[in-house]
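The block underneath contains the structure these notes are about, expressed in structure tokens.
Only one protein chain is missing; all other protein chains are in place.
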Amino acid sequence: MSTEVPADLTRAQLLDAYRRMKTIREFEERLHVEIQSGQISGFTHLYAGQEAVAVGLCMHLTDADYIVSTHRGHGHCIAKGCDVDGMMLEIYGRAGGLCKGKGGSMHIADFDRGMLGANAIVGGGPPLAVGAGIAAKLARKGAVTAAFGGDGSSNQGTVFEAMNLAVVLKTPTLFVFEDNGYSEHTGAKYAVGSQDIAGRARGFGMPAVRVDGIDFFAVYEAMGEAVARARRGEGPSTIEATCTRYFGHFEGDPQLYRAKDEVQRHRETMDCLKRFRERVVGQDLLPARELDSIDSEVLGRIDAAVKKAQAAPPPAEAELTTDVYVSY
Amino acid sequence: MSTEVPADLTRAQLLDAYRRMKTIREFEERLHVEIQSGQISGFTHLYAGQEAVAVGLCMHLTDADYIVSTHRGHGHCIAKGCDVDGMMLEIYGRAGGLCKGKGGSMHIADFDRGMLGANAIVGGGPPLAVGAGIAAKLARKGAVTAAFGGDGSSNQGTVFEAMNLAVVLKTPTLFVFEDNGYSEHTGAKYAVGSQDIAGRARGFGMPAVRVDGIDFFAVYEAMGEAVARARRGEGPSTIEATCTRYFGHFEGDPQLYRAKDEVQRHRETMDCLKRFRERVVGQDLLPARELDSIDSEVLGRIDAAVKKAQAAPPPAEAELTTDVYVSY
Amino acid sequence: MPQKSFRDAINEALFLEMRRDPRVIVLGEDVSGGAGGTSGQRDAAGGIFGVTKGLIHEFGAERVIDTPISESAIVGAGAGAALAGLRPVAELMFADFVGVCLDQIYNQAAKFRYMFGGKTRCPLVIRASMGAGMGMGAQHSQSIYALLTAVPGLKIAVPSTPYDAKGLLLSAIRDDDPVVFFEHKALYPRKGEVPDGDYTVPFGEAALVREGEHVTVVAIARMVGFAEKALDALAKEGITADLIDPRTTSPLDADTIYESVEGTGRLVIVDESPPRCSIAADIAGLVATNAFHALKAPVVQVTAPHAPVPFARELERAYVPGPQRIEAAIRQVLKD
Partner (left out) sequence: MPQKSFRDAINEALFLEMRRDPRVIVLGEDVSGGAGGTSGQRDAAGGIFGVTKGLIHEFGAERVIDTPISESAIVGAGAGAALAGLRPVAELMFADFVGVCLDQIYNQAAKFRYMFGGKTRCPLVIRASMGAGMGMGAQHSQSIYALLTAVPGLKIAVPSTPYDAKGLLLSAIRDDDPVVFFEHKALYPRKGEVPDGDYTVPFGEAALVREGEHVTVVAIARMVGFAEKALDALAKEGITADLIDPRTTSPLDADTIYESVEGTGRLVIVDESPPRCSIAADIAGLVATNAFHALKAPVVQVTAPHAPVPFARELERAYVPGPQRIEAAIRQVLKD
């Protein structure tokens, strides 16, 4: 995959990409700490380590494009432009959350941003993305839709049905598989028959590539081709991006299935943010201090979001029975 | 594919194979006529035209091996050795049917023959075949299991889940896809994304071949390899067999989706029974009159089965609420 | 008023609404048929029961979408398209197939609005044929509306007449919430008066099919006609009943049932599905909770047995609650 920085990326875009990735990282690192407080209930699946995948795609998208996400959705939300305060409030289950505190970490959505929702059912999202693709096709405005999923989701039948339907209907849909090597406590080496998710996609008749998910620029290029293809009306594509999750499957996971040093090694030698920084600074595209100032800006933004969430009131009890239906 | 007759087929086996194929053909041709009488209710999906696939597999199997079938199951049943009288009684919904008349054409099963049941849910069978494969593996007697399905079933998510699980667990399972070009009124050219079902199977990490399903000997060889592989404990395989169904999707289907002469052309030039006959007579393996006498023997057998079914009483009304549970 | 079949009434509703609203699409297996076939003829099926016949000729393959055999993708795509601004009508060839797509119905479409804090709507209609009586066996004959009535976020229609079928489907497509619309196979050929133009039948309003004194009979879908037969027989003896067709089980117009029971004091519920956790049980429970003091006798539930649907004609006939069983139930409740 390319070690060159794609020429079409402007300075502003590079800063934007870094800011999004850094925001995701800081958001998750901070949640990992805050969760100890016991104020956040339920399952929280952190995205740290996989930032380049979400941002590498979403840099090509606008609010008119749709994504559907997974149980590990914080990164997808931030990459697609969801409000960080609203997300934090939602994860804390507070009034003012993006979903009024009724959804939680696994059900964050923001329809103004074309974020059609995180999904706590593995394989739940891809069929929805094909449907949004049908709508996009009819609207003829060149919008595209993308479904995120993990290596484990590539074993869920609904995902294959969605891939085949997208091919049959030629919907402008991207199937993005983030292969972080594990589904919960089980390795992809065991659970993914062929260990070749892109190959599965080709079996349904769509182009599919495998990219190094920690290389933002490689991801950006692969996504760019697939998005362009979809916008041209040439149908769906699959991108399999290999990456690593830095934390447990969910917070509290002792990770007995992992070699002790696995994550540490990745953090040191294969971190997508470090790589990005080395590349852009090394190639004199951005001065380090600009990235540093983004770092501190982001730190402040996340800190403010946490404080705001912790101070916020719970939803009003009346909310228990609202929003079940539109009409009553 | 081979035009040679596999050497390992004895004279007796050739006669047996022909008898099974002819029995299926006659069974279905006769049902096609009898159905006009209105005595048979519900959906009847006839297997005529695809005989070489079921028999090409089942010639390798014993009662200790398992198959799961589909809505188009009569041929699979006969090939696996189910009693023709019992089948006919079941299709007529009469007492004494293989399932007491409670199942019908789409739910024929015969556990003494290792026939685990026809299935009216497309994609319902393959997961069951993997499970039977788990049992066969634990029993260590070298039994194998096979799941039949059509081209249309290759779009149902449950089928892919089963294929992947079979690979992961290395179960002795065959996935047999009978590609007759249609799922109900829709062509495989439209509905099967890649138009390469074997390719899909490879995407899950198992060997897969495509064979000419009207050539009994080609099917027999391909199935033989897959069965041997499974018996050796080397895991699942997929066989995609192209073929043609001679009647509508179900009886009563006007077949508006088909070119007028499509079936007639196949019957004349690509009939699996004719091919078989030409081959074995042409190569002096069997004299034509032996096949002729099988023809008339089969004719009598089916005629007797129909008469028996028509004369049989319905199930006793008490059967309505029996067999819901084993224990009460 | 023109006489039309249940099938044609539904077909007409689809034509009218697809003309009126370009956001309406239809998708499912063989909803047109013939795609990828050798005759080149589209609309080769028009749905295997002919309900979507002709749509593709007027609205084209972009709005009348034939799909592979992939119910999870069909319903999920419908739900996703609804989130993205369309008003899809997805077809499940047989309601029994919810088994392979329930998640997209009950965890996805039904819950979006609530999970997402009221920030979206999912105007999806799922049409599904249901019911026994055609010898289609255990996996193609079920009446599973109770299973989905139980799901918060879904609305459920179970029409019994061509008039209601058309009016309820038009309401369903215009409704901003997900609706599952059940069509009893045995009713497709049934004819009734159906106006040509646009009209709607509201959800949550039961039809008082007949008014009477001695007993309240609640019947669903095909059972409404059977209940009428039973009441015709009893009329000769001067026995009359309020016959209530809820038309939608969610929302359920319980008030109309309560009011009737206040008057009659006796209740018979006729439901084609097996008894456990059924609509019959649901209504009996609601009345025992909310109209108890009006009851003069035990509620009688007339349902299928706790068994799958058998294939043999004679057994299937015994399985489905018929006029005789309904008549006997009414006589019994009057004795108590």
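Letters A, B and C mark the chains in the order given here, with residues in each chain numbered from 1 onward.
Note that a contact is a pair of C-beta atoms (placed from the backbone, for glycine too) under 8 Å apart; a residue touches a chain by one contact, two chains touch by 3 or more.
Just so we're clear, the structure is a prediction, and the values are computed from it rather than from any experiment.
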Message = Out of C:208, C:235, C:288 or C:328, which residue would touch the omitted chain in the full complex?
response = C:288
Query = Looking at C:106, C:182 or C:226, which makes contact with the chain not pictured?
reply = C:106
Note = Given A:69, A:145, A:158 or A:180, the residue that touches the chain left out of view is A:158
Note = Missing-chain contact among B:88, B:109, B:230 or B:291 belongs to B:109
Query = Hey, which chain C residues sit against the chain that's not shown?
reply = 72, 96-100, 102-107, 110-111, 114-115, 137-139, 146-147, 149-150, 152-153, 250, 252, 273-274, 276-290, 292-293, 295, 297-301, 305-308, 310-311
Ask   = In the full complex, which residues of chain A touch the absent chain?
value = 41-43, 93-94, 99, 101-107, 119-124, 152-153, 155-158, 182-193, 256-260, 262, 314-315, 317, 319-321, 324
Residues of chain B in contact with the chain not shown = 66, 68, 97-103, 107, 109-111, 116-117, 119, 121, 124, 126-139, 145, 157-158, 161-162, 164-165, 168-169, 322-328
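Definition applied: only the chains that are shown with their structure count from here on.
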Ask   = If you average the Cα atoms per chain, which one ends up farthest from chain A?
value = B
Task = Averaging only over C-alpha atoms, locate the centres of chain B and chain C and give their separation in whole Å.
result = 36
Key: CA centroid of chain A to CA centroid of chain C, Å   = 40
Query = With chain centres defined as C-alpha means, what is the inter-centre distance between chain A and chain B in Å?
reply = 45
Query = Could you say which residues in chain A touch two or more other chains, in rising order?
reply = 157-158, 161, 164, 168
Ask   = Taking each residue of chain C in turn, which ones touch at least two of the other chains?
value = 67-68, 70, 72-73
